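Shown next, in structure tokens, is the structure this report addresses.
Every protein chain but one is kept in place in this view of the complex.
Coming up: chain A.
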């Protein structure tokens, strides 16, 4: 079970159950179309905000959904207190303004520190904010759903072709294009808008022209957040306000901006309409796969136009995650012996601890393997996956199917179960490796959501939300001690195998594609094939971890492949140190132990965890192992300097160098990667 957050809610069903039963007629389709358009309005507001922020700051704001949710909650409070026409409409606008102010504060306090950081760090930091907001919202407004008032003046319904359409829906349908037009005027007819468009094309040039970038960024961020808050506030007459609405909207918004093209407001509008209509009609025509439908359309769009319908090709990617200035070395003989001693010591755990501790330790072992598999993709391959839990979860479901449907013994299930994860990685990976950077991250996230939707919706096979129970280990492995040994052995073998891969020729090919796509193509390396293979390898090991996890828990749930599980993995890698070869394992141990402890200590675990993530990104971007390596390297350098006074600067051609660690850590010269 993940300790981070709840799974996102299933998408809201615009057509009520009674309407589903109705005979489909032309009139009904027209009304359904209008309902879809009304839903598109809010989606467009939120998505355009995300798009505008990305265009200028290049940050994909994961916390956008949190601000949408905040907008709804604040609007609920305001409209609840101040009734009447002005109370309601004033409350909506003031709510959006309040949220925009909070957003500006966040930009000033947090984002300004991470504008130059890799995309992954920005996504993670804003995800940390999302976690914190989730707990804060429950603290302030309580966990129950809140139902807002109806809009004064727009309470009734209009008769269209004999069917009643809420007046408020018609208002939203008109509002969408109005906002689109307003944004166009803002960007094309005001000085501020011209500056924003200029900054979208070339930030550095705008700065060189003497424009105060700092405040331009803050104002753009505030505008984007205002739109998100407004989108949330406008929802309260239509939907209940819940503390789960942030994750469901953010996934939908990601889909919209990916289809429309990041940075394009018009693209966001078209895509919002497309997605909303797909939702509205998908529920009628393909009720079983309605959630999947939108993602399928997105995958198709990305294959034809990798940067979305109206998006433009990204410039050269920023420094990818995992790129270290310090070349990696295989372990020395001594280090291997130390590792062996650690593993042997871990093997003695059952003689000194109780059953509960052993279950916890087995879980840590499973997650160490999961984190190591993500690390392989993310650090070695430079491909930050935001949906790695998909392959973990598929492996878990595979093992559960093998056990409960086909009555396989445990060993058979452990061997066959991960194949489902492998199959998923082969299929999804083929699409994902065509993209890079934030687009890769968002597509992996979307595919993980597809997998989650299937697990959630296909109740006959997966049991839906009830999961699959009774996946118990064979009798010989049923004691906590034996299962712990099994988990430890599988995990250690997996981690060693991944480490061998890092230093194999294939590992070098993978690092090559990460370091410089241009150079790799020029020396005959097929980038997408290498990255696809890496994706499948990472998916395989994640699947193995998932299969173990299923037997550890005795059950499988859709949670196992939900977003919070993916983010758990990302945080483990980051905590351990993204630039290191084996930081992920250390990160998994520390994080998992911390998370289990936190949940037992406090009700606000998400708040604490979110704060830890933000702190990590801002203060310790190199993680535990990276920090330790820095310390070691610095000490060695100092020892070197003490020995010979002659060595002053990182000398050129003639300076003798003894080894990797001894070289002074000069300022990284990353221009070469461009």
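The criterion applied here is as follows: contacts are C-beta pairs under 8 Å (C-beta built on N, C-alpha and C of every residue); 3 or more make two chains touch, one makes a residue touch a chain; residues count from 1.
We adopt the following convention: contacts and distances are computed from a predicted model.
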| item | value |
| --- | --- |
| Undepicted complex member, UniProt protein name, chosen from "Branched-chain amino acid transport system ATP-binding protein", "Sarcosine oxidase subunit delta", "Ger(X)C family spore germination protein" or "Multisubunit sodium/proton antiporter, MrpC subunit" | "Branched-chain amino acid transport system ATP-binding protein" |
| Listed residues A:507, A:558, A:583 or A:621, member touching the removed chain | A:507 |
| Option from A:162, A:327 or A:470 whose C-beta touches the chain left out | A:327 |
| Candidate in contact with the missing chain, chosen from A:530, A:545 or A:578 | A:530 |
| Among A:83, A:521 or A:603, residue touching the chain not depicted | A:521 |
| Chain not shown, touching residues in chain A | 323-328, 330, 500-501, 503-509, 511-512, 514-516, 518-519, 521-526, 530, 650, 652-657, 659-660, 663, 666, 668-674 |
